[in-house]
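Supplied in structure tokens, the structure appears directly below.
What you see is the complex with one protein chain gone and the rest in place.
For clarity, chains are labelled A and B in written order, and residue numbers in each chain start from 1.
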Amino acid sequence: MGQLSQVVLDGIVLGGFYALIAQGLSLVFGVMGVLNLAHGECVLIGAYLAWTAQHYLGIDPLVALPVIMVLGFGFGWVLCKTLVGRVVERPPLMSLLLTFGIGAVAQGVLLRLFSSTPRVTTTSYSDDVVNVFGLTIPTPRAFMLLGAVVILVLTWALLNRTRVGRSIQAAAQNKAAARVVGIDIGAVYAIAFGIGIALVFAGGTLLGSAQGFYPFLGPLLTMKAFAIVVLGGVGRMTGTVLAAMVIGLIETMLASYVPSVGTGLGIAAAFILVVLVLVVRPNGISGGKQVTAGV
Amino acid sequence: MSSGTPTIGTAPHQKAADRLSAAPARGLASSRFADPRLRAGLFAAGLAALLVTPAFGLNNSALLLLSTVFMWIGLTSSWNIISGFTGYVDFGHGVFFGIGGYTAGLLVTHVDMPFWYTVPLAPVAGLVFALLVGYPLLRLRGVYFSIAMLGAFMAMRELALVFRDFTGGSGGIIFKAVIDRTLFYYVFLGIAVAVVLGTVWLRRSQLGSSMLAVRENEIGAEARGINTTAVKLTAFCVSGAITALIGSLWAYQTAFIDPAIMFRDILLINLALMVTLGGLGTVWGPALGATVFILLRETLWGTEGEDFLLFFGVALIVVVLVLPKGIVGSLADRAHLARARRAGKEDGR
């Protein structure tokens, strides 16, 4: 029993992180119809930024977090204005290929700058543990969950309680109508992409002090985020969070209860779940919007 | 050279080159090379040249290079059937390559079957997998299908690693291969020619037209009575089966396979890059893209340790932004424009 609750807690922590990066993917996809195949690499850029700040300047990742998110927004904005924005209205293949290429470049650059040696951001609380009702969470992981929750709440408020947020929502629902009411759709795209990347940079920052990372980790993260978005339904934050928790829990359960090989089944399990869900409910767990966006 | 060309009428294959512009399938003018005898003659001459090439004392290295080109022509052209013709871009197509290789590997090690007996079974395995996965996934549209296939690819790699007792896991499978470069030159040449000719045929057939209809407007195609599920599945199965066949041959020739080798990411990147470079959805684009790519890689790489990830990534971005229709698609556009200008009065709207 004690072990089960520990496994569940671990799953929730993992799910919190997944929710954060999946929300970034979902936002960009919902608004622009662009599935960012460089998503995982963006998480890594955030992680490497935090690592660099800590390693060379001695700045704690949590202190650097707001700055890194601003950098993420800027990076996403520029990326959208220079590259991704040019293919938004083209057939979806073009944006897939483009972001695929961006991912490869990011991987190459990270490899060159940081080599394939795995890194982890060491902080003053790296070795500490938080006790919750007799269960333990390493402090960096506790911060990962806490940070994810705070950032997701703020994102929700931004999208639902501000003018910018409402413009983004309007654009996601109906581009033509949004144009008619005078929304600069290009600017909305850039802002949405910027927010999306800011979220994943934050995810990377939090991840980096909780576990090791290296330049080839990207596609794995992209896949996880994608599986969550499909399960949760595009553009539905509650659905995304729910699906992230499901994936996080499945992963920790498999790892803890399937002897010898459980840890190796993360992607396969997530993928099989996605296929099953799609067979039963082609629109994702929470239904709603058609899974045909972007075509 | 193409000035003063008489217009001969409509040839359905012309639309292939225009797939991304989504041009209506209306009467397009044609060039003098539309003469089928001339075309066939050129093709036959090229083929004959390639058939006799090994007799001119080519060393094994050159034969391997050429057979690699042919292999990639087979891969790109088969990928093009699902991704280019029906518009369901398969970003995890390497999964079939791996399945082909593992089918051969498992049959050789577990059943002690001679390698060549396994060759016909590899495409069958690819076909079965395509049916199982394609049925649910092809109900998804566009990017969902693309990345779900990437998931299938990664999941199969994971499974091949985990089920060690069956697949050998990371220890891999070692073939006692007879490495005969001349033999594989002809094998891959045969496959490349068959796939390309098959594509030419497909493009003109009713089935091919249905695939294009699915790509342009699936709901409309359905409304016109096309069984879109069957069309998509057929394209997917054909495409997957050919790739599995090539995968099994490559595995044998490489003498060693493991999950990281058979299900490797670079295969996906190369496929996307080659086909986009040549022209997605065109008949000849994938073959051209593969040829250009491999020859460039051969001449530019090898000695210098430049970072290929960076290079490929940048190349892909540039191709998407500058040459989105690929070499063949862009050339076709220019020809089409020129012709439209010339023939505007008699043929135009």
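As a working rule, a residue touches a chain if its C-beta (ideal position, glycine included) is under 8 Å from a C-beta of that chain, and two chains touch if they have at least 3 such contacts.
Everything below uses one rule, namely that contacts and distances are computed from a predicted model.
*Asks:* Determine which name in "Leucine-binding protein domain-containing protein", "Bifunctional protein PyrR", "Molybdopterin dehydrogenase" or "Alpha-D-ribose 1-methylphosphonate 5-phosphate C-P lyase" the UniProt entry assigns to the undisplayed chain of the complex.
*Replies:* Its UniProt record gives the name "Leucine-binding protein domain-containing protein".
*Asks:* Who touches the missing chain here, B:A44, B:L131, B:I266 or B:V318?
*Replies:* Candidates B:A44, B:L131, B:I266 or B:V318; residue touching the omitted chain: B:I266.
*Asks:* For the chain not shown, which residue from A:V70, A:L113, A:V129 or A:V153 touches it across the whole complex?
*Replies:* With A:V70, A:L113, A:V129 or A:V153 as choices, the missing chain is touched by A:V129.
*Asks:* Using the touch definition from the top, which of B:T68, B:S83, B:T118 or B:S248 touches the missing chain?
*Replies:* B:T68
*Asks:* On chain A, where is the contact patch with the chain that was removed from view?
*Replies:* 3, 6-7, 10, 14, 111, 115-120, 122, 126-127, 129, 136, 138, 141, 211-214, 216-217, 220, 251-252, 254-257, 259-264, 266
*Asks:* Considering the whole complex, not just the chains shown, which residues of chain B touch the missing one?
*Replies:* Interface with the chain not displayed, on the chain B side: 1-2, 11, 13-14, 17, 30-34, 39, 42-43, 46, 49-50, 53, 56-62, 64-66, 68-69, 158, 161-162, 164, 169-172, 174, 177, 179, 181, 250, 253-256, 258, 260-261, 264, 266, 282-284, 287-288, 291-292, 295, 298, 301-309, 327-328, 331-332, 335-336, 339.
One rule holds in what follows: only the chains that are shown with their structure count from here on.
*Asks:* How many Å are there between the centre of chain A and the centre of chain B, using C-alpha atoms for each centre?
*Replies:* Each chain reduced to its C-alpha mean, chain A and chain B end up 32 Å apart.
*Asks:* Which residues of chain A touch chain B in their complex?
*Replies:* 29, 33, 35, 37, 83, 86-87, 90-98, 100-109, 111-112, 219-220, 222-223, 226-227, 230, 261, 264-268, 270-272, 274-275, 278-279, 282, 291-292, 294-295
*Asks:* Show me the residue ranges of chain B that touch chain A in the complex, using the header's touch definition.
*Replies:* Answer in residue numbers: 20, 83, 87, 89, 91, 133, 136-137, 139-144, 146-148, 150-152, 154-155, 158-159, 161-162, 265, 269, 272, 276, 280, 307-317, 319-321, 324.
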